[in-house]
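Yeah, one chain of the complex is gone here, protein chain that is, but the others are all in their spots.
Letters are used for the chains, namely A and B, taken in the order the chains are written, and counting of residues starts over at 1 for each.
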Amino acid sequence: MERMKIGKEKFGDFLTALDKQLYAPQKVGETLRFVPVTPENKLDLEFSNTTVPPKSVLFPQVETLYQYELGKTDLNLPDGGEERVLVGVRPCDARAMAIVDNLFSWDIDDPYYLAKREKTTVIGLACSEPGMNCFCTSVGGGPASTEGLDLLLTDLGEVFLLQSLTEKGKRLCQEAEGTLEQATEEEVTSAEKLHQEAAGKIVRNIDTGGISEKLPELWDSSLWQDVSEACLGCGTCTFLCPTCHCFDIQDEAEGLEGRRCRVWDSCMFSEYTLHASGHNPRPTRRERTRNRVNHKYSYFVTKFERTACVGCGRCINLCPVNIDILNILAEVIKEAI
Amino acid sequence: MVDLEKLRTVARETISRDDVKYLIGWRQGTYGFRVSPCFIKEPGEAEQLIFSPLCTNNLASYLIVMEKLPLPRGEQPDTRKVAVMVKGCDSRAVVQQLIEQGTKREELYIIGCPCEGVLDLKKVEAKFPHILDPVTVQWGKDKIIFQLPEGVEEVPREEVLAQKCLDCRDPNPVIADITLGEGVQAWGNGEYQDVQELEAKGAEERWSFWEDKFNSCIRCYSCRNVCPMCYCKDCVLDRLNPSWVYRSSNVSENTAFHLSRAFHLAGRCVECGECERVCPVDIPLMKLNKKLAKEVEEKYGYRPGLDPEAKPLQSSYRPDDKEDFIL
Partner (left out) sequence: MKENANPYKPEIVTIEDTWQETYGDRAIKTFKVVLDDEEARENWSHRPGQCAMIGVLGVGESMISISCSPTEGKFLRFSVMRAGKVTQALHELEPGDKMTVRGPYGNSFPVDEWKGKNILTIGGGIGQAPLRPIIEYVKANRADYKNLSLIYGARTSADLCFKSEFEALNDRDDINYHLSIDIEEEGWPHYVGFVPSLLMEVNPSPENTIAITCGPPVMINFVLQNLKQLNFTDEQIYTTLENRMKCGIGKCGRCNVAHLYVCKDGPVFSYATLKSIPEAFA
């Protein structure tokens, strides 16, 4: 692993040298999310984490699958888009991308997601001040985890330490060679120390060992009714979850032409599994909550041997009724004993 | 001020009644300043109940959220009462639901809690970041008292109360089977200050303001789901056949979404502020709803959710109405 450094004042030059479309956290409305920026935009990398995770770049809220014109048999398919660089992705969100890659390439490739993924280089930013509800270390991650990242930045005060992690990362560094310097041993050690300290600052921990086996046994438990009673059935937890990937396919017709697009959908919505016949296999919030927790911590593990949760804490921070996944898991563990 | 012991005693007595199914109240949340709605079914569970400036959730939403599944053959519906704790604004929501016959009076047992204002969590968490252990918060005279791990902090109420509370005209429940604690003096002046500020701006500036906000909407439906007045079985914003509003998020569709909701709430919105609180991307929805509430009050002299005997605004006609025809 190559370790280089770059002075913060030179970071703009580094980004300019990359000559690719940049995405970085900026305020949209009142909250942060990853949007296209130019190197001239003031990049604020002092944030805790964005409200909307960077999945919105690879898997946008709405994406045109194809456009059509009635009477014609050609369907216009959009292309993969341009080369892009995501700057300032937290390690948890990058791990989430690696997790979601599994699903979008399972058996049949999803060309829209994978084409974008292929053309995306991810520059991560190690966390030095984890959020209060972060629990990445409980699900196999960490404040400086490298999975899913091509480059990792660590903020050392005056400079960023830069670790190149993949071929893509290496190529990127080569493009901006002039702006980078070799990092000193001290700086590397400093960074490692920061990473360890950050991990130590995580206050909420849980032992998730064995949960994927325990969950199916608790299928009929009353705990699901208890934990879901306050649920409003909104889409906040799912839309802001970096590993959630469920979508709906909708047709938008304007006369003789239109498009078929996909939009974010949520398993917590009441009509998610509603059949046209009126039958709904998950009729209440109890079944839907049970399904969501099982999917993240059990079904995804069965299919892909990965827990589909990276401990980013967004669902805990933003659930309006304080349904807390760590609380649910604690109940599961308690009951399974 | 609501005495906790009295609250818990009343709760225990209520849940022990044969004709009460369960009681909806608030309990301390899983960390810091959070509070969670709880559903008490046994007297022993009443210990968890609290009432403090942290109790932001409008529990009236749960009166209409509960799913009604088809019953097995021969089984009668359980029409026992649902007991619910309500603040001033929440009680207006209950009254409006009764006016619209969304709920039945005999199926409710309303526990009124006069309220001196609840906190805006964003302001509080900015002021006191990284508080993990559950915090006790109380109302003081014109201030809020926080019992933090490092010690007691007293903060002027304007700094930490929710905006909707700072303008509140109805801090006392307008309907209750039992009221806990003394009534409080209302302090809102009904001038709709923040709406006036936005109204004073030109059309282009206002449109630019809303375009910026609606652009950020991710269509999570939290605002619709939390709203105690949104309980249409066949919500126009869910309908796909025909599709009134597409599911895709862009300024056009999002504007249609929010304006549709605002207009559907005109004359019904009780300004409980939940929609704005739950929005994950902080869209100032109360400005929209309050604008319409202001219009309704100015034009019709009507404020929803105050009188259970009143008729819904848009489905009532008086001989002395200004217009002589419905259009």
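By definition in this document, contacts are C-beta pairs under 8 Å (C-beta built on N, C-alpha and C of every residue); 3 or more make two chains touch, one makes a residue touch a chain.
What you are looking at is a predicted structure, and each value in this text was computed from that prediction instead of being measured.
K.L.:
Please provide the labels of all shown chains that the missing chain touches.
P.N.:
Computed over the complete complex, the missing chain touches A, B.
K.L.:
Among A:154, A:208, A:250 or A:289, which residue is in contact with the omitted chain in the full complex?
P.N.:
Of all options in A:154, A:208, A:250 or A:289, contact with the hidden chain holds for A:250.
K.L.:
Among A:203, A:274 or A:333, exactly one should touch the missing chain; which is it?
P.N.:
A:274
K.L.:
Have a look at A:104, A:224 or A:239 and name the one touching the chain we're not showing.
P.N.:
The missing chain is touched by A:104.
K.L.:
Spell out the interface residues on chain A facing the chain that's missing from view.
P.N.:
The missing chain touches chain A at positions 65-66, 68, 70, 73, 75, 77, 103-104, 106-112, 216, 219-220, 245-251, 253, 258, 260, 262, 265, 267, 272-277, 279, 281-282, 287, 291, 294-295, 298-300, 302-303.
K.L.:
Could I get the residues of chain B that touch the absent chain, sorted low to high?
P.N.:
240-241
Here is the rule we use: only the chains that are shown with their structure count from here on.
K.L.:
Between chain A and chain B, what is the gap in Å from one C-alpha centre to the other?
P.N.:
32
K.L.:
Provide the residue numbers of chain B that touch chain A in the complex, in ascending order.
P.N.:
29-32, 34-39, 57, 61-62, 65, 67, 69, 129-132, 212-213, 215-222, 224-226, 238, 240, 243, 246-250, 274, 277-278, 280-283
K.L.:
Would you pull the chain A residues touching chain B in the complex into a rising list?
P.N.:
These residues of chain A touch chain B: 28-31, 33, 51-52, 61-62, 132-133, 203-204, 229-230, 232-236, 239-240, 248, 250, 252, 261, 263-266, 269-271, 283-285, 316, 318, 320-324, 326-327.
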